[in-house]
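Removed: one protein chain of the complex. Kept in place: all other protein chains.
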Amino acid sequence: MYQLIDPILVAVLLLNFAALGASQLRTVIHAIALQGVLLGVLVVVAHNEFTIWAVLMACAAITLKGIFIPRLLFHAIREVSIRREVEPIIGFIASLLLGGLGTALAVLFSNTLPIAQEHVGSLIVPAALSTTLTGFLILTTRVKAITQVVGYLVLENGIFIFGMLLVEAMPFLVEIGVLLDLFVAIFVMGIIINRISREFSTVSTRNLSSLKE
Amino acid sequence: MTQLLVITAIVLHAISGVPGLLFKRSADAGQKLSVALSTFGTVVGITGSIASLWFSTPKTSIIAIDGLSVIFLLPIFLISTLGSIYGLSYWKQADHPDNGQKLRLFYGLVTAALAAVTIAANAIVFLVAWEIMALSAYFLITTEDKDTAVRESGWVYLIATHLATLCLFGLFALLHSATGSFQLSPLTAGAVAPGVFTAMFLLALIGFGLKAGLMPLHMWLPGAHAMAPSHVSALMSGVLIKIGIYGFLRLCSLLPEPPLWWGGVILAVGVTSGVLGVVFALGQHDLKRLLAYHSIENIGIITIGIGLAMVGRTLERTDFVLLGMAGALLHVWNHGLFKSLLFLSAGAVIHATHTREIDQLGGLAKSMPRTALYFAVGAAAICGLPPLNGFVSEFLIYLGLFHSLNSGSGMTWTAAAFAIPALAMIGALAVTCFVKAFGAVFLGVARSEHARHAHEAKSMMTGPMLALVGFCLAIGLTPLLVAPVLEHGIRAWEPAAFDSGQKLTMLAPLGWLTIAGAALIVLITLGSFVLARRLRRCGVNPGVTWDCGYAAPASTMQYTSSSFAQMIVALFSWVLRPRVETPAEQPVFANAAHFHSHVSDIVLDGVLRPSFRFGAKITSSFRFLQAGNIHAYLFYIVLFLICLLLWR
Amino acid sequence: MLISQIIVHVVLLLVMPPLLLGVIGKTKALFGGRVGPPLFQAFFDLIKLFQKGSVISSTTTWVFRAGPVVGLATAILAGLFIPFGGHASPVSFSGDLILFAYLFALGRFFTASAALDTGSAFEGMGAAREVTFSCLAEPALFFGFLVLAKLSGSLSLTAMLDGPMPNSWGAAGASLVLVAASLFIVLLVENSRIPFDDPNTHLELTMIHEVMVLDHSGPALGMILYGAAMKLFVMCALLLRIVAPFDSGNIWVDWGIFAVGMLALAMVIGVVESIMARFKLTFVPTFLVAACLLSAFGIILLLR
Partner (left out) sequence: MVWLLVLIPLLLAVAAVLIPSGRLRPWLVPFGGLIQVVLVVFAISSENVSGFQGWLLLDPLGKLVLLFISVLFFICSLYVPGYLSLRAERPTRLFCACLLSMLGMMTLMTLSHHLGLMWVAMEATTLASAPLLLFNSSTRSLEATWKYLLIGSVGIALALLGSFFLAYASLYEGLESTLQFDDLIKLAPHLSKPWLHAAFVLLLVGYGTKMGLAPMHTWKPDAYGEAPGLVGALLAGGVTSCAFLAILRFYSLCVASGEAAFAREIFIFSGILSMVVAAVFMIRQRDFKRMLAYSSVEHMGILVLGIGVGGLATYGALLHLLTNGLTKGVLFLSAGNIHRAFGSKLTDDVRGAIRRVPMSGALFLAGFLAITGSPPFGPFISEFTILNGAIGSGKFVVAALFLLLLAIVFVGMGSTVLRVTQGTPSTPATATDFRESPRFVIPILLFLGMSLLLGLYIPPQLESLLKNAALFVENGV
């Protein structure tokens, strides 16, 4: 089952590009939801055996990343009638190129890090790093608050992937705690987006720059 | 026991302003109580300080009183109390309900802290006392903080004093690294690299020099002295800036084997301060600013003495050390006495006329005869004229410098060769400046309504001045009496100074000064007697001043202080950079014309303000980094992360 | 030191100064082809002034009267520190040269203040000039003292000027020439002689010293004149000892040499006054700076 990890990770990477290149908000959220589901699967695969905790964890991850958060985001879009376009600061092509560059860098950097015997050749580290970078790219180049939440989510996904290396190290309690925190964070962000849209009647962060020097 | 007395005095001074807070803002009772506390504290403190000269007490790790401390303790207590008595009438609580309480609170604190600095035996106590002193002084300067100019001056002071404190941080940290403790105890040569000693010396020179107001670190001094209430100016100029000298002396005494160039640097700084201080004073037409620049000058003179003593330490010439230090220490006292006297009398003038502009005054000797007399004594003393105290200390420094002529070392006597004429020039310039100040303020005819309606100061104000006059005369006429105390101070600074068996009284003919002074007084009395007799015998006709036949001399025809100083200002225009408004070419029938020259401070207004403005402009240009754009913020994080990941 | 010597010193100090003024006047008259006033004219003036009534401006205070008194008193006291000829001065101690210089400063302080006390523009102008020029004259004087102290290795005027002077000419003649020149300039400036000042002009605007005393009259003016003459005398005595350090060995011959020398110096001043025109006022500082440089150069020569 261990050999399933790499195909899943390739899919995750492709979804990164999808999230970067899509112009429709809806598409982006779908991509992220799919990525979340894949990560849930990854948990089981990485554990290499069907323990009850592993399944529980996978379920939690899938529910949260694949279902709950995307629903929340969709809800937000509907609720505050966000326009459907992504509104990038730099163009989609440029985003994609930067994403490619980031992935390359991630691979290069992960090559400089020594890898344990059992993980040599595995895509986990490069995938984790490049997903993290993709998250940062989305965070820094997308105007809408909601896309920034998406970026944060991608960032977290990258870290989640890295966590797969440490399945033994990470007690489930902590993992659950991490997921819970993520959830609450997104939830609070959602609330704030909601209020922002009420106050500013837009959720573009362009309006959120009155606090400055 | 003596330590206990001094500490009691410090505590009494520290709390002297507190009772005032409990009384009503319009009541004078608190003020009287505070003066009583302060007076009592001073009596106790002076007793304790003098006693500690004869009954030596063991040093503790916190406080230590030695001869050097006593030299500085005495004027601190004395002048503070005289000032607070003066304040009874000058800054009456009832007249200043808004800030009288604050003033007295910090006045007591600053006195206590000053005294505490001089007896601190370790760096931490020193720093704490130092900063309480510095901050209290800030609040004293900004007593009238509603006034923008006052706030401005206070701010400049605060920056300067904080820079000084930071220098002291560095200094004491170096001391700590050299000795492993914070005790202010002498270092041994070779304990650390020579570079560390040099760094300590330079930090001390800058840190303490900032407080003392050495040119070019004097930028805070004129404004602060001008803006503070006069008795505060007296305290600041009289003793507060001397604490910088104290600190510098104390530190120098700890550093072993000073290289010759240290002394040279100190001498050069002293000469610069002395000459430029008085030159700048000449350009002023604010009475208190003028006096403030004279403080810079006198600090310069003191520093010349210290420089000589340092050279003496290097060359192991006890005569330089004795004469230089004696001159410097005595000048610390003397300047404290006559400068407070001058500030107090200037305060009386301001109190009576409500202006500090010299060119608005004039003729006050008629309406304020006592104040005028006291000012004249102070002026003569500050110019170093015999038979007053200023002469004695300058005499000692001159003598020391002349001694360095036969030192054999070419370097040092070159130092003397430029310091002696410089000192002479300082003296002559001071005479010029004080003739100008005394003449323009007290002599001639009133130049404005302010001056015309002046009245003599109350006895609470003239009393302290009279006391100071007495001290000036006493030291000037009987310098032998103070020599033992000075020797104690020198012994604390450099114990080796007496190794060769030389004594101050052997090197300096102080007794002759008494005789000469007495002779001078006799001659003057005799002359006055003769003149008075002749005048009575031959008759005196009152008349108007003869103005080449001009029919109606007016007060505006008098020479103003600007005009008086014009030639000197022109001579020194290369450093003063005066802004002169000369009258334009006039037609045959001349219109009203106007001559005015203004000398701004070259360091503050010429260098510091522009560079601060420039710095602020540079920093403002970085504001775009924080423009409210969250994307940029996140980008900084990534960037920083990548930088650190690539660190090694 | 003999009491008799002190008495001679004091008598000379008190009596001789007005005579110098007479000699100067006579010399100038000779040059001008006139007979000129008698040699003792200054004495007559003084006596007359001390008997005249005075007009004192109502704007003045005690300072106005203190000026002449202090001016005279300081000059007399200063005269006691300076050795006349080869004789020790009555009062002499280490560092008396400092007191000597500062006594004149004290006098200046009060005469200038007295001038300001009248409230007259002219007198203010004079006072300003007087004190301003002294700012440059003082360093020059002290530069001179430095050279003398270095050469003699001592710090009292008597010891500096008395014994070693002849030897010093051999050792450092060049320096002494420079110092003498410098002191001569200082002397002319401080005593308001041509070419720096003209006591006899009728134009107040151009004067220095004389304009300060415009308002003084009667005994007060007499004191001022006397004091000024004494100052001239004392400074001449200083200069004389430097340029003519002759000792005959006999005390009384030395007094004679001194008196003759002083008269000769007065004649020199008279000659200078006769053959030179008055400089523009603005040149005075330049000359004083030059005087400083001359004696400073004297020191540099010693540095070798």
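Order of writing sets the labels: A, B and C. Residues in every chain begin at 1.
Just so we're on the same page, contacts are C-beta pairs under 8 Å (C-beta built on N, C-alpha and C of every residue); 3 or more make two chains touch, one makes a residue touch a chain.
What you see is a predicted model; the values in this text were computed from it and never measured.
Under the touch definition stated at the start, the shown chains contacted by the missing one in the entire complex are A, B.
Think of the hidden chain as still there; on chain B it touches residues 124, 127-128, 130-132, 135, 142, 145-146, 148, 151, 154-155, 158-159, 162-163, 165-167, 169-170, 172-174, 176-177, 199, 612, 615-616, 619-620, 622-623, 626, 628, 630, 632-634, 636-637, 639-641, 644-645, 647-648. Within the complete assembly, residues 112-116, 128, 132, 136, 139, 145, 148, 152, 155-156, 158-159, 162-163, 165-166, 168-171, 174-175, 177-178, 180-181, 184-185, 188-189, 192, 195-196, 199-200, 205, 208-211, 213 of chain A touch the chain that is not shown.
As a convention for this text, only the chains that are shown with their structure count from here on.
The most distant chain from chain B, with centres taken as the mean of CA atoms, is A. In this assembly, the C-alpha centroid of chain B lies 35 Å from the C-alpha centroid of chain C.
Note on chain placement: the centre of chain A and the centre of chain C lie 99 Å apart, centres being C-alpha means. A straight line joining the Cα centres of chain A and chain B is 69 Å long. Shared interface positions of chain A, i.e. residues touching 2 or more other chains, are not present.
For chain B, no residue reaches two or more other chains under the stated contact definition. Within the complex formed with chain B, the chain A residues making contact are 89, 109, 136, 139-141, 148, 205, 208-213.
Looking at the complex, you find that chain C touches chain B at residues 50-63, 65-66, 68-70, 72-74, 76-77, 80, 91, 93-96, 98-99, 101-103, 105-106, 108-109, 112-113, 115-125, 127-129, 131-132, 134-143, 145-146, 149-150, 153, 155, 204, 214-215, 218-220, 223, 285, 292, 296, 299, 303.
Of all residues in chain B, those touching chain C in their complex are 362-363, 365-366, 369, 372, 376, 379-380, 383-386, 391, 394-395, 398-399, 402-403, 405-406, 410, 413-414, 416-417, 420-425, 427-429, 431-432, 434-436, 438-440, 442-445, 507-509, 512-513, 515-516, 519-520, 523-524, 526-528, 530-532, 534-535, 538-548, 553, 555, 557-559, 563-568, 571.
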